[in-house]
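Report on the following structure.
Showing subunit A:
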Amino acid sequence: MNLFKKTLLALTLVLTGAAALAQNVVLYSSNNPEAIANAGAALKKKVPKAVVQSVTGGTGTLLKRIQAESANPGGDIFWSGGFGTLSAFQGVMEPYVSPEAKAIDPKFVGPKNSYIGTNVHVMVLMVNERQLKGLAAPKTWADLMKPEWKGKVVLTDPARSGTAFIQVYGLLKQFGREGLERIARNAVVVQSSGQVYKSVAAGEYAVGITIESSAYEFVAGGQKEIKLVYPADGTYLGPEGMFLIKGAKRMAEAKQFYDVLLSKDTQEMLLRENFRRPTRSDIAVSKITSMPDLASLKVFPLNLQVATDEYEQLIALWNLALAKAKQS
Partner candidate 1 sequence: MTRITIDQLSKRFDKQTVLQGLSLVIEEGSFFTLLGPSGCGKTTLLRCIAGFNVPDAGRILFDGDAVTSVPAYERNIGMVFQDYALFPDKTVFDNVAYGLRARKRPAEELRQRTEEALAQVGLQALAARFPAQLSGGQRQRVALARAMVIKPRVLLMDEPLSNLDAKLRLAMRDMILELQRATRITTVFVTHDQEEALALSDQIAVMQEGRVAQQGTPQALYATPQWAYVADFIGSANLLPVTVAAPGRVALAGLQLDVDTGSLAAGSSGQLVLRPEALRLKSGGAQGAGGNTLGARVLSRQYLGAKTSYRVALDAGPELRVEDTGAAAHAVGEAVQLGVDTASRVVAA
Partner candidate 2 sequence: MRALARWLAWPWGLLTLLCLLVLAVFVVLPIGVLTLNSLKGADGGYSLAGFAKVLATPEYLQAIINTVLLASAVTTCTVALGVPLAYVVARHDFPLKRWLAVLPVATIVIPEVIVGQSWLMVLGNNGLVSNFLRDLGLPVPSFYGWTGLIFSMTLVYYTYIYLGVLAALRGFDGQLEEASLSLGATPAATRWRVLLPTLAPAVLVNALVVFTLVVGNFALSSMLGGQVPLLSVQTYSLFVSEVGGDPVLQSSLSVISIILVATALLVQKWAVERRQVHMTPGRAPAAQALRSWQGGVFTVGVTALVALSLMPLVAVFVGAFTEARGPVMHWGKASLRSMERALSLEPEPIFNSLFFAATATVVGTALAVLVSYLIVKKKSRLSPLLDAAVVVPLTISGTVLGIALVQSFNTGPLVLTGTAFIMVLVYVVRRLPFGVRNASSMLYNIPTSIEEASISLGVTPLRTFVQVVLPVMKGAIFSAAILMWATSISELSASVVVYSAGLETMPIAIFRQVDTGRLGLASAYGAALVTLILVPVLVLPKLLRINLFSLK
């Protein structure tokens, strides 16, 4: 019994001791593990002792969690969420002006410096050439509304994904309700944005409406049949940002991480490694990757603040369009 008790004591000590580690930063992130790992590596270069501990999940889930934990925050910094989504959570944000913020395009800075953009998503069509089966690859949104694309286009339920919301909202603003209905007729709707690019890559669909950085991974990874198409009639932008969590227990370390994520080195690295289009104005995207510069793309402008206000309406309209499509 003596030996048993001693072992038990030792175990308890080790377990509780393990909880207290050296300089951590707790990151709440919806990004993929590789991007997070790269960000962590970048931080380590500037602050060798830093260790990034990440909790991953969907943007919505994590924001709700931050709100639930507001009395006793478990996280220090959040990266990244769509601007539209973030604007509703300003109450849990700690405003901060980073020295690096000067290089950021002002339209990517949140109100009162509560949050700031780290990267910009561009909505693209991810095409699997092998699945085209004789059809010509679509060049515009309008192409996708043609009847021959029925059942061949996949996109995410806008209620489930911030970027999907922007996609569908953009379609509504650009093409009106009729355009929305035409897309709804052809579309297959999935529940997570991951499903879109995974299933296009798997060859289950010919076209997926997704974000540039996700689709480009397959191109960069060497899957030859995957091509990116930027809709020529105007695509939509979805800036994503980060913020310091109000009341963070490791605020100093979090600020360091914040600065690092905005630095030129890091943004270039994230562009190269994770295909995240930077928000800094001093980075030439087309020179570093085969992705086009923002200036060379036709962008259909959206007011994301208004979009957030019109959230319920959009979802309702979309569901109506889907219901109508099922009947026909």
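A word on the picks: all candidates are chains of the complex that A comes from, given by their letters.
Note that a residue touches a chain if its C-beta (ideal position, glycine included) is under 8 Å from a C-beta of that chain, and two chains touch if they have at least 3 such contacts; residues count from 1.
Because the structure is a prediction, the values reported are computed rather than measured.
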| item | value |
| --- | --- |
| Subunit A: touching candidate in this complex (1 or 2) | 2 |
| In the complex, subunit A residues that touch candidate 2 | 1, 4, 7, 11, 15-16, 18-19, 21, 24, 26, 32-34, 37, 53-58, 60-61, 64-65, 67-69, 74-75, 130, 190, 194, 197-198, 201-204, 217-218, 220-223 |
